[in-house]
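A single structure is presented below for examination.
A single protein chain has been removed from this complex, and every other one stays in its place.
Going by the order they are written in, the chains are A and B; count residues from 1 in each one.
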Amino acid sequence: MGLTNQATGFRTLRENFLPARTGSYLVALAGNPNAGKSTVFNALTGLRQHTGNWPGKTVLQARGRFTHQGHTFNLVDLPGTYSLLANSAEEQVARDFICFGRPDVTVVVVDATCLERNLNLVLQVIETTTAVVVCLNLMDEARRKNIVIDVPLLAGELGVPVVPAAARKGEGLGRLKDVIAAVATGAMRPVPTPIIYDDDIEAAAARLVGQLQPHLKGRLNARWVALRLLEGDATLLQGIQQFLGVDLSEPGIKLQVKEVLA
Amino acid sequence: MSTITSLSNLRPGSSGEVVSLQAWGLTRRRLLDLGLVPGTRVVALRRSPSGDPTAFFIRGATIALRREEGRQVLVRTV
Partner (left out) sequence: MTGQKTDPVLVEARRLAGDPEDSYRDRIVAALYARAQTIAYRTVKVAPAPCQDFDWRLDAILTSRLWGYPIMLALLAVVFWLTLKGANYPSALLASLLFAFQDILTSLFHQLGAPAWLHGIVVLGMYRTLAWVVAVMLPPMAIFFPLFTLLEDLGYLPRIAFNLDNFFKKAGAHGKQALTMCMGFGCNAAGVVGCRIIDSPRERLLAILTNNFSPCNGRLPTLITLAAIFMGGLLTTAAGAVAATLTVAGIILLGIVLMFFTSWLLSRTLLKGVPSSFTLELPPYRPPQVLRVITRSVLDRTLYVLARAVLVAAPAGAFTWVLANVHLGAFSIIDHMAGWLQPLGKAVGLDGYILLAFILGLPANEIVIPILLMSYLSIGMLTEVDSLATLGEILVRHGWTWVTALNVMLFSLMHWPCGTTLLTIYKETKSLKWPLLAAVIPTALGLAACFLVKLLAGLLGAALGG
């Protein structure tokens, strides 16, 4: 079932990733382990994907659909991940889908009771794509723990819409659907606030972006790829080769990387 | 007075502030992703009944680390 053993090449990928039916939107559910992604998935689709109070319950992607305001949305529940840097097989499923599955909207489900920790992933996701919605889940628990979150301010800081919810009680899901629909149709265009790194990194990234753009042809956010290359993420190179058919390790490209970093 | 020690030397109940990681490769990434970046405040909560691993409170979550991983995280006691 893993993406890794599916055929390579971008076209096969699209067919594998996208449901056959056109005129529907693809929505990915990402988030830290145990943040309630599967619970949100179940609440939106009416399906009964397994949930459980431990990180790692979901290891395969699950699909479902729901309709809202006359549009059909294909929802994909992903395994939980702490970051977009894939360490394990199950995290790679999530990373590959977010980066190469080309979802129309990526919903990041966030545990409101430990926002800071969860924001790490949100910040990484908004570097890859702008069509992001943050679902601030577990609001009921946050209330019980006397945690009050200024939602509009959070949305302002991130530059993407934030919807508070308590998925287990069905709270906030109407709003969530509205916002997903708005972002999918383009009625709402989030403008994520970029993260500025130190000068070295920014300079190296900027030069690398110039080199990468001709190869990526806009299929991936070049700045994000540049940052990952600087970090030394080898699984991303594999992913790019597998899903986009571009081998960034080819001698020609390697030479250019040298120039950037020299 | 604060001293530099490793996470695995923190007594349950005491806390420290991450100074640096002595791990490389995959382990280092894991630890970083869990929020163990320099400056992070960590509380040692409790040890497993058999003495290892130990549960730590890190940035709002409880995370268990084995002694081998804990040793690779240098902290300043507070």
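Here is the rule we go by: contacts are C-beta pairs under 8 Å (C-beta built on N, C-alpha and C of every residue); 3 or more make two chains touch, one makes a residue touch a chain.
Here the structure is a predicted model, which means the values were calculated and not measured.
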For chain A, residues in touch with the removed chain
1, 5, 33-34, 48, 51-56, 59-60, 79, 83, 86-90, 92-93, 113, 115-117, 119-120, 123-124, 141, 144-151, 153-154, 157-158, 168, 195-198, 201, 204, 227, 229-238, 248-249, 253-254, 257-258, 261-262
Residues belonging to chain B that touch the chain removed from view
21, 23-35, 37-38, 40, 45-53, 55, 57, 59-66, 68-69
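What we mean here is this: only the chains that are shown with their structure count from here on.
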Could you list, by residue number, the parts of chain B that touch chain A in their complex?
26, 29-30, 33-35, 58-61
In their shared complex, at which residues does chain A touch chain B?
82-83, 85, 87, 113-117, 120
